[in-house]
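Read through the structure below, which is laid out as C-alpha cells, and then see the notes.
Heads up, one of the protein chains got dropped from this complex, but the rest are sitting where they should.
So, chain A:
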Amino acid sequence: MATNNGIYNFKVVLLGEGCVGKTSLVLRYVEDKFNENHISTVQASFLNKKINFDGDHVNLAIWDTAGQEKFHALGPIYYRSSNGAVLVYDITDEDSFNKVKNWVKELRKMLGTDIHLAIVGNKIDLARDRHVTLEEAQVYSEKVGAMHFETSAKLNEGVDELFLALTEKMVHDYKLKTNNGNSHRQNLQNAVNVVDDETSVNSSTGSCCGRG
C-alpha cells in the first residue's frame, strides 16, 4: 500500500458472483496471451503484477476472494486495507449485477471512500444475450463514484485498460494524499477489522525498525 523506494504496493481485491469470470479476467491480465504457455501458474487466488508507467513502479497484488455464499461473512478479512476493488458482473446475468450493488454498499460502508472501485461487465462477447445495459451500469457507477468498464476475458478486450486505469487512479490518489501531508492515512487495517478486538490493536511498533 505504501511507497517503498519509489515502488507503489497496491492491493486489489476481486469481487463478484461465482460464474461471472473474475478468475479468467485476472488470469488474462496477469498471464497475458504472450506467455500463457510457458509461465503458467494454475492458482488464481493470489497474483502479482508489476507495471511501470510514467516512471511509477507499481506492484499490484490481486486477491481473489472466497465467493461461495457460505463464506460471505468472511469478506472483510480479504478486502480490508485494500486500495482497489474490481467488482465483476456478467452482462448476461441481471442477478450478478445486483450482487455487485450489494458489494458496493458493503465496501463503502466498511472502507469509505479510501477504496477505488471499478465495476466491470464481463462477457461482452455474449452481447446478444445482454441483460444489463451499458447505460444502466454507467449511471449506477457514476452515482456511487466508481469507474465502469466492459470487458471480454475471452477476447482480451478492455482488460488491460481496466487495470491500468484503476492503477493510475490509485497512484494519483496516493500522490494527492501524501502531498497533503497525511502520508499514513491509508492504513486502514485497524479501522475495518471485524473479527475480534484483540487483533485490531494499532501496530505502533512499526516504528522500531532502526535504520543505519
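Keep this in mind: a contact is a pair of C-beta atoms (placed from the backbone, for glycine too) under 8 Å apart; a residue touches a chain by one contact, two chains touch by 3 or more; residues count from 1.
In this text, contacts and distances are computed from a predicted model.
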Between "Mannose-1-phosphate guanyltransferase", "small monomeric GTPase", "VPS9 domain-containing protein" or "Prefoldin subunit 5", which matches the UniProt record of the unshown chain? "VPS9 domain-containing protein"
Among the options A:21, A:67 or A:121, the absent chain makes contact with A:67
Where the missing chain touches chain A, by residue: 1-2, 4-7, 9-11, 23, 27, 34-35, 37-39, 41-46, 48-55, 57, 59, 61, 63-68, 70-71, 73-74, 77-78, 81, 160-161, 164, 189, 195-196, 198-199, 201-206, 208-212
